[in-house]
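Not every chain of the complex is shown here; the ones you see sit where they belong.
Every chain is named by a letter (A and B) in the order it is written, and numbering of its residues begins at 1.
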Amino acid sequence: MEFTANQIAALIGGNIEGNGDIKVSKLAKIEEATAGSLTFLSHPKYVPYLKTSGASVIIITEGITDEKSTATLIKVKDSRQAFTTLMEAYHKQQFAKTGIEEHTNISPKATLAKDVYIGSFTYIGEHTTIADGARIYPNVYIAENCKIGKNCIIYPGVKVYRDSVIGDNCTLHSGVVIGSDGFGFVPNDENNYRKMPQVGNVVIENNVEIGSNTTIDRATMGSTVIHKGVKLDNLIQIGHNVEIGENTVIAAQSGVAGSTKIGRDCMIGGQVGIVGHLTIGDRVKIAAQSGIGSSVADDSVLQGSPALDHFDYKKAYVIFRRLPELRQKIKELESKIESLTISK
Amino acid sequence: MEFTANQIAALIGGNIEGNGDIKVSKLAKIEEATAGSLTFLSHPKYVPYLKTSGASVIIITEGITDEKSTATLIKVKDSRQAFTTLMEAYHKQQFAKTGIEEHTNISPKATLAKDVYIGSFTYIGEHTTIADGARIYPNVYIAENCKIGKNCIIYPGVKVYRDSVIGDNCTLHSGVVIGSDGFGFVPNDENNYRKMPQVGNVVIENNVEIGSNTTIDRATMGSTVIHKGVKLDNLIQIGHNVEIGENTVIAAQSGVAGSTKIGRDCMIGGQVGIVGHLTIGDRVKIAAQSGIGSSVADDSVLQGSPALDHFDYKKAYVIFRRLPELRQKIKELESKIESLTISK
């Protein structure tokens, strides 16, 4: 794809400064851009790149600088937002696929909306419905009795077990598993575990994005629920009967054990572990690698394993580093007291 | 599916109290149950729900209470066990599939028992045998020279490398990888690593369940062995030549490095890391997020990274939290001694 500066300016409502006919065919960061690239400049600290960047066209926030550039400038109110808008347009081009490819197994009892894409080697079970605009890539498995909402993007290799409900505008990346059995076993007298059948399901609301190889287990009974707007990174584990509140984001490789409820607008770092049957409040922030072993009030900020208030953790950890020094001081105190006692 | 209270009572050997003709079509927790639901009551703390639950039928442990309910009650000796029996029956209904679906690639040199299910887009290599009652879902890959035992359930997207042996009644959830190469590289003088070919295999004994996206590497030589009754949660890493003893359970996202032997009846929490070439005894318990860097005796209970006895860890961690306070005390002691010395 190739666009002129004029075409881009029209799309984002900007003013041209320089040659409007120059063409760009790729997107780049300002410090890495070469001829034929489009980039943007929104933060004052990148202004020096205005002179050195090889970009052909730079979308720039008005008023950020008066410096000139050999590149064509497109001046807009918020260059970052404008650039994101452009990237979205570019990105949508990637998803132009429609129709049903060869080598699929779609149950005659499944219901597919008109405008869907179903890739090769994809399996769709009976009584499953796929809503308008959904794009199901190759090698996907969607079991019986599932619902896939409008405009969902299901990347190659996603597996969705029976009875799962996925809202509109959700994105599931490759290798995601939805609705596998929760980890429920009851020991008997000989420690031969009896499996608790997991007869619940998973419900994912609208606008949820789930990263590659993340796993979300079905509920024992009832539902594991991911509320709207939640963003999960790669390789995350969500146990059975967990509930995650609206717009909470969780970074890669974190795990949430069974039946824990997490509030809304939380920000949870990578490799965090949260044990089961807890309640985590709203707007809670948890530092990477923390371990949460008890319920947490709204607006808490936590760090450590087991986690403390993050200030308390940092203060304690500073002294942890200096423990050898501290022990030395105690030894010195001991000998001083010894000599005081003797001299007395 | 719909059942009457009378049908359920007959199935689990219980006594009806109330309307035996009332119908239920779903299972629910007592606190969430609505009309048409079946639930159970086994723990005294849930007795108050007897009056408020919307359930139509409640399986209840005899003698737990004399309270009445508007729901139909089915009295049994152990309502939890009875309910599990019902859930198992319900669950089995899900696995009614048999036969070989279209679009498979099954080697003519593979051996399939009579009563098996092979889903679409599944690949079965030569000299592989699939025993009676095994259910292999779509998009599964089973390489050459493997054995899949009786009544195994292999969920969609499982990958089994060559020479793997899987016992009877095993369940492998979606995205599980069995038999990928162990992480074995030998550095040469230029730090260009030479790959150690991994020519061993993986042996999984009977009644093992393995969670979604868990990976088990093949042995360098010999076998990586998962003994009978082991339960592995999601996203676990098992290195080459590891051995895990009978009925040991491991929670999600834990990892065991190469050649470590873990005993039987161990309980290992989530996100635990165990380094290579160790021996972990029987009945060992390891708290979540612990790091095990040396071998461990039978019956140990461990916590921390590196792990200590869990009591020692807890006692030390309590003081870790109060380190700023401790340092303050030391400072005070210093100045007191200072003044004592001066005043002397």
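Here, a residue touches a chain if its C-beta (ideal position, glycine included) is under 8 Å from a C-beta of that chain, and two chains touch if they have at least 3 such contacts.
Model, not experiment: these values are computed from the prediction.
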Subunit count for the whole complex, all chains sharing one sequence, 2 displayed: 3
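By definition in this document, only the chains that are shown with their structure count from here on.
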Between chain B and chain A, distance of the C-alpha-averaged centres to the nearest whole Å: 25
In the complex, chain A residues that touch chain B: 103, 105, 121, 123, 139, 141, 143, 157, 159, 161-162, 175, 177, 180-181, 183, 185-186, 191-199, 213, 215, 217, 221-222, 235, 237, 239, 253, 255, 257, 271, 273, 275, 291, 293, 305-306, 308, 312, 315-316, 319-320, 326, 329-330, 333, 336-337, 340, 343
Contacting residues of chain B [partner chain A, same complex]: 27-29, 32, 84, 87-88, 90-91, 94, 101-103, 119-121, 137-139, 155-157, 171, 173-175, 207, 209, 211-213, 229, 231, 233-235, 247, 249, 251-253, 265, 270-271, 288-289, 305, 317, 320-324, 326-327, 330, 333-334, 337, 340-341, 344
